[in-house]
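One protein chain is absent from this view; the other protein chains keep their places.
Note that the chains take the letters A and B in the order they are written out, and that residue 1 is the start of every chain.
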Amino acid sequence: MDKVGSARLRMTAALAACAFLVAPASARAAPEARTVILATTTSTQDSGLLDALLPVFEKETGFVVKTISVGSGQAMAMGRRGEADVLLVHSPADEQKLVEEGHGVNRRLVMHNDFVLVGPPSDPAKIRGSKSSAEAARRIAAAAALFVSRGDGSGTHSKEKGVWKAAGLGPEGQKWYQETGLGMGETLNVASEKGGYTLADRGTLLSRGKSRPLALEILVEGEPLLLNVYHVIEVNASRWPKVNAAGARAFADFMVSRRTQELIGRFGVNSGGAPLFTPDAGKKPEALGL
Amino acid sequence: MTAPAILEARGLRVERGGVAVLDIPSFRLEEGELASLIGPNGCGKTTLLLSLMCLLPRISGQVLWRGTEIATGRDAIACRRRMAMVLQEPLLFQATVYENVASGLRIRRLPRREERRKVMAYLERFGLAAFAQRSARKLSGGEARRVSIARALAVEPEVVFLDEPFANLDPPTRQAITEDLERTIRETGAAAILVTHDQSEALRMSDRIVVMHRGAIVQSGAPAVVLNEPANEFVANCMGMETIVEGVVARRTDGEIVMSVAGCEISAIGEGSPGDPVYCCIRPEHVTIDIVNPAGSSSARNVFEARIASVSSVGPYLKVKLDCGFPLVATVTGESFTTLGLARDRGVFASFKATAVHVIRRGDVGHPLARAGGPDSLPSTGRGDR
Partner (left out) sequence: MELVAEGLRKALQLILALDPEVLGITLLSLVVSGAATAISVVVGISTGTVIALNRFPGKKIVVSLVNTGMGMPPVVVGLFVSIFLWRNGPLGFLGLLYTPAAIVLAQTVIATPIVMGITIGAMQGLPSSMRLQILALGATRTQMVWMLVREARLPLLAGVMAGFGGVISEVGASIMVGGNIRGSTRVLTTATVMETGRGNFDVAIALSAILLAVTLLVNYLLTVVQQRERPR
């Protein structure tokens, strides 16, 4: 075969190969009915809890879970648009709104962990041992010490804003108050590098990689205001017909099931020492001091 | 009835931007004929070649291959594959010399073995065998030109178009390539159209010379005819008539006319009535310079006193511009010039025969004269043997 002809054959073969590459890639995607799109937050994902729980769920039910970890705000937005099937989030005020608007149903308490105020070991604002987070916040403002905020509309960010509110302060715009707009991990990196304070969820902190430890210490903890409560919410299938209602229900049921709750309670003990989460399914909100 | 020409154009019109760039009522290329196409830049020579190859869209007209019209695109490709064109630029591909020469054959999907045979044969013919595996981009100008010609001829075309293939080559290279080319074309019996500015090349190689001007064919005929009997002033200029002067026919005697040119009288052989406005054309090779008056001792009917206005060298000769009352150009050898002691401003005598004067009726410029039926000759100017 002459050069032109054989070259053409080579090209056709290459083309066919590409088609074969793409086709199975999308075919490998499980058929619609078996896929569950779970929108959750980066903090939840980074804690590693889902890596431990999801394989169990998938094996049990045959559903395939696609975990999309984004900021809280985006997770809620996905729920509002019917682009996710079920949400696992920790932003109570926004969650309530979502349910009131009719986009979310069956909001159920799953677990909680808590937030802590971390900062440089030198603690320039002297917040160590403060009685409340609000008091610590006031001390930071008084000292004009660097505070790094996530500033991304996430659950953590909402919690942080609550702390400032409780302290009666509005730090936005101050020179010592810097917003990263990034996830928890990045924000901790920045705080560590710059020697600033920040509010972090304990889960992310504990599950942090050991290759480059943070130059931060836990300075304030253990207050009801600092509780980080997780709920699972199913997206309203009657409003969004394309939602996998069965899969969402199955996942939500799984998260509050006794076995899973036990797993949650034990998670992180091996690596971090203390469990990262406290299982709360079935409890009344008041019991947590909310 | 004559046999069908290998290529024929009828009523061919090509326009660009609404303006006609080619208007050919009729053109024939006979089998095995080598025609030269001469004309100034932009007169449509390349356009004509491209149209004959059906590579340009035409407004109207037909192109016929051996008497059959080339109607469809598929016909065009089939005919095109029996022709070849060499453009002004060698335009070689980024590949070896072998692959370049083979490209036409590969387009025609020739089996490898036959391709190899033909390519090696044509590489030999053009002295390129040693370069077969050389990268084509690394050749000198002359070598590249040879490759481009070999590439065209390797497909063994029945018609070859050569668009100024020897431009920008030094004379020895030009000479050598031209010889190889002519030999190959004659051997294969292909017809060819050669576009050239080099008059001597055209004269030497062609069976027919075609002169074009502004998209039309102005004259088409045997080289000797076009050279010595140009149809009009334009053709004369093209073919190297250096002296072209305006005049009016003064009187006639049988077979001879006398024209009044700038106060002088020039005798010529020809037809014309007193009062006719004419051009007198004289080739510089036909003018003789004397230091003594030759009138009465020479057969030349035209003798004038003249002053040498300027001298310039043209190749091995000297071109002498004379002022006889009208401008007259003569070519003289350097030796004669020195022997006669000629110099600027020297007063001399210039003479030329009546038979050397070619008369053209004024107002004949742009008159297309190509005729169907092979090389044609001019309407006779009544000349006898020269």
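The rule is short, and it goes like this: a residue touches a chain if its C-beta (ideal position, glycine included) is under 8 Å from a C-beta of that chain, and two chains touch if they have at least 3 such contacts.
If you're wondering where the values come from, they're calculated on a predicted model, not measured in any experiment.
Only one of A:Ile68, A:Val99 or A:Ile218 touches the absent chain when the whole complex is considered: A:Ile68. In the complete assembly, the contact with the undisplayed chain comes from B:Thr96, out of B:Ser36, B:Thr96, B:Ser206 or B:Asn302. Annotation: of A:Gly151, A:Gly185 or A:Pro275, A:Gly185 touches the absent chain (contact as defined above).
The missing chain lies against subunit B, touching residues 50, 53, 55, 77, 80-81, 83-85, 87, 89, 91, 93-96, 103-104, 107-108, 133-135, 151-152, 155, 161. Interface residues of subunit A facing the missing partner chain: 4, 7-8, 14-15, 17-18, 21-22, 25-26, 28-29, 32, 37, 42, 46, 51, 66-69, 81-83, 182-186, 188-189, 207-209, 211-212, 214, 240, 242.
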